[in-house]
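Shown here: the complex without one of its protein chains, the others still in place.
Note that the chains are named A and B in the order they appear, and that numbering of residues resets to 1 at the start of each chain.
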Amino acid sequence: MKKNITITVNGTAHTAEVEPRLLLVHFIRENLKMTGTHIGCDTSSCGACTVLMNGKSIKSCTVLAVQANGKEIKTVEGLAPQGEMHPLQEGFKENHGLHCGFCTPGMLMRACELLEKNPSPTEEEIRWGISGNLCRCTGYNNIVRAIQWAGAKMRGEETPSSEPEFV
Amino acid sequence: MIPAHFTYEAPSSLDEALALLEQHGDEAKILAGGHSLLPMMKLRFAQPETLIDINGIPGLSYIKEEDGFLKIGAMTRESDLEDSSIIKSKYPIFTDASKLIADPQVRNMGTIGGNIAHGDAANDHPAVMLALRAQVEITGKESSRMVPIDEFFFGFYMTACQWNEIVTAIHIPVPSAGSGNAYHKLERKVGDYATAGAAVALAVDGSGTVTYAGIGLTNVNSTPLRAARSEEALLGKKLTDETIAQAAQYASEDCNPSADLRGDEEYKRAMVGVLVKRMIHKAAERAMD
Partner (left out) sequence: MGHSMKRKEDNRFLQGKGNYVDDIKLPGMLHMDIVRSPYAYAKIKSINTEEALKVPGVVAAVTGKDLEQYNLHWMPTLMSDTQMVLPTDTVMYQAQEVVAIIATDRYAARDGKEKVIVEYEPMKPVMDPHKALDADAPVLRTDKEGKTDNHIWHWEVGDKEKTAEVFNNADIVVKEQMHIPRIHVASIETCGCVASYDKVDNHLTMYMTTQAPHAIRTVIALVAGHVGLTEEKVRVISPDIGGGFGGKVPVYPGYVIAIAVSFLTGAPIKWVEDRSENLQADSFARDYHITAEMAGTKEGKILATRFKVLADHGYTDASANPSKFPTGLFSIGTGSYDYGTAFMEADAVYTNKPPGGVAYRCSFRVTEAVHAIERMTDRFALEVGKDPATLRFENFIKKDQFPWKSPTGWEYDSGDYHAGLQKAMDHLDYWSLRKEQEEKRKRGELMGIGISTFTEIVGAGPSKDFDILGIKMFDSAEIRVHPTGKAIARFGTKSQGQGHETTYAQIIAEELGIPAEHIQIEEGDTDTAPYGLGTYASRSTPTAGAAAAIAARKLREKAKKIAAHLLEVSEDDLEWEPGKFYVKGAPGKAKTIQEIVFAAYTNHPQGMEAGFEATHYYDPPNLTFPSGAYICVVDIDNETAEIKVRRFVAIDDCGHIINPMIVQGQVHGGLTQGIAPAMYEELIYDEEGNILNGTLMDYLVPTAVESPSWETGHTVTPSPHHPIGAKGVGESPTVGAPPAIANAIVDALSPYGVTHLDIPITPFKVWKVMKEKGILGGKPV
């Protein structure tokens, strides 16, 4: 039996009649055609599908769309107005925090909550904080730097140099 | 990976949820955090006919000290435990455990009630509850009852919570002065289930004698396991290298791990011994603070 749901995504309310088994990630990608949120695994291991639900980062492949009924969802498309960049997006670009880009939206949304809860995280805290997001390309060093850079910017401080550091 | 069809109910009260359980029988499953259930449904290992989502029921998420107990509502998220100041200051064992459960996103959904009610010996909270001698509040249609944690786990995925009942809270006796507790598990990588895990809670009096010992083990038995002989080995004794070694030895003898990709039985027994020893030391240090 289908259920009627209303989910606010990036500030816009969407009402739909859906099968209860519809996964939130499919609601976002297929119903709303917002394809920035990706799917990388079946077992909630990779974090590519991470979005914010009422401000908390969650894996949208392991949440039913019906569970998000009445809630606020934020996806990568909602981080900043079209064509503009959130400090995290800027930080990832400045510090080469992405290669293929597939894990990036999930990584950004996770980092978003991480900085919200802990505006000035240590490297160790960042590494544990993004431990639910797999990246196969970057080796994580520059993702850590990107989040630190964004943290500084969001705190209103001078951002650290984004030039690569070599031995 | 897509689940099979099911009907979905989202009751707004506990009574309503219990009535739905009565109505659907054991073809229904309770949906709490969903991070054990939904992956199994996506793989079609589980195909419940009805999901009863209890996330919309008010009053099931809280952390409070009351009547000599720390009371935690069943729908309290792992991340709420991590953030709670009461937990951080007096029950660091939860912080130890929470940090090692899955990952931050999963902990934003996963609930302490679900972690226990799932009856999975690989989950981390059961061992912690054993160490703290928690009681589980189980609510049925007529009334609710408190079940000591030692009587809660029956077998593989089997608990004292009946098909028409819901785990609604966990009550933990507030530790006396001079108490300390700690949890650690070995994992192949962050977020993995435990190769082995040990939870230790101690109380030590002014003379250094152990007045309380609780030791629970993760993923080394078909059910979460109390290391009873280890506890006895500590009670009434001073924490010397010898008594600690004895407790560790007993735990490693008394567990029943099975070989899997994480290691063989011998290795897991050895790890239980090491972890119990280390967690006794850590709990004792915290007790002294």
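General remarks:
Please note the rule applied: a contact is a pair of C-beta atoms (placed from the backbone, for glycine too) under 8 Å apart; a residue touches a chain by one contact, two chains touch by 3 or more.
Computed from a prediction, not measured in an experiment: that's the story for all the values here.
In the full assembly, the chain not pictured is in contact with A, B, by the touch criterion defined above.
Residue B:Asp192 is the one among B:Glu16, B:Asp192 or B:Glu232 that touches the chain not shown. Screening B:Arg77, B:Arg226 or B:Arg262 for touch with the missing chain picks out B:Arg262. By the touch definition given at the top, subunit B reaches the unshown chain through residues 1-2, 4-5, 43-44, 103, 186, 188-192, 195, 261-264, 266-267, 270-271, 274. By the touch rule set out above, subunit A reaches the unshown chain at residues 19, 21-22, 26, 29-30, 33-43, 45-46, 48, 75-77, 79-80, 82-83, 85, 89, 92-94, 96, 98-105, 108, 123, 126-128, 130-144, 163-164, 166-167.
Note that in this section only the chains that are shown with their structure count from here on.
Taking the mean of the C-alpha atoms as each chain's centre, subunit A and subunit B sit 29 Å apart.
Residues 1, 3, 19-21, 23, 42-45, 47, 50, 56-59, 61-64, 66-67, 69, 110, 113-114, 117, 128-133 of subunit A are the ones touching subunit B in the complex. Of all the residues in subunit B, the ones that touch subunit A in their complex are 1-8, 10, 31, 34-35, 38-39, 41-43, 51, 53, 55, 79, 83, 99, 102-106, 108-109, 190-191.
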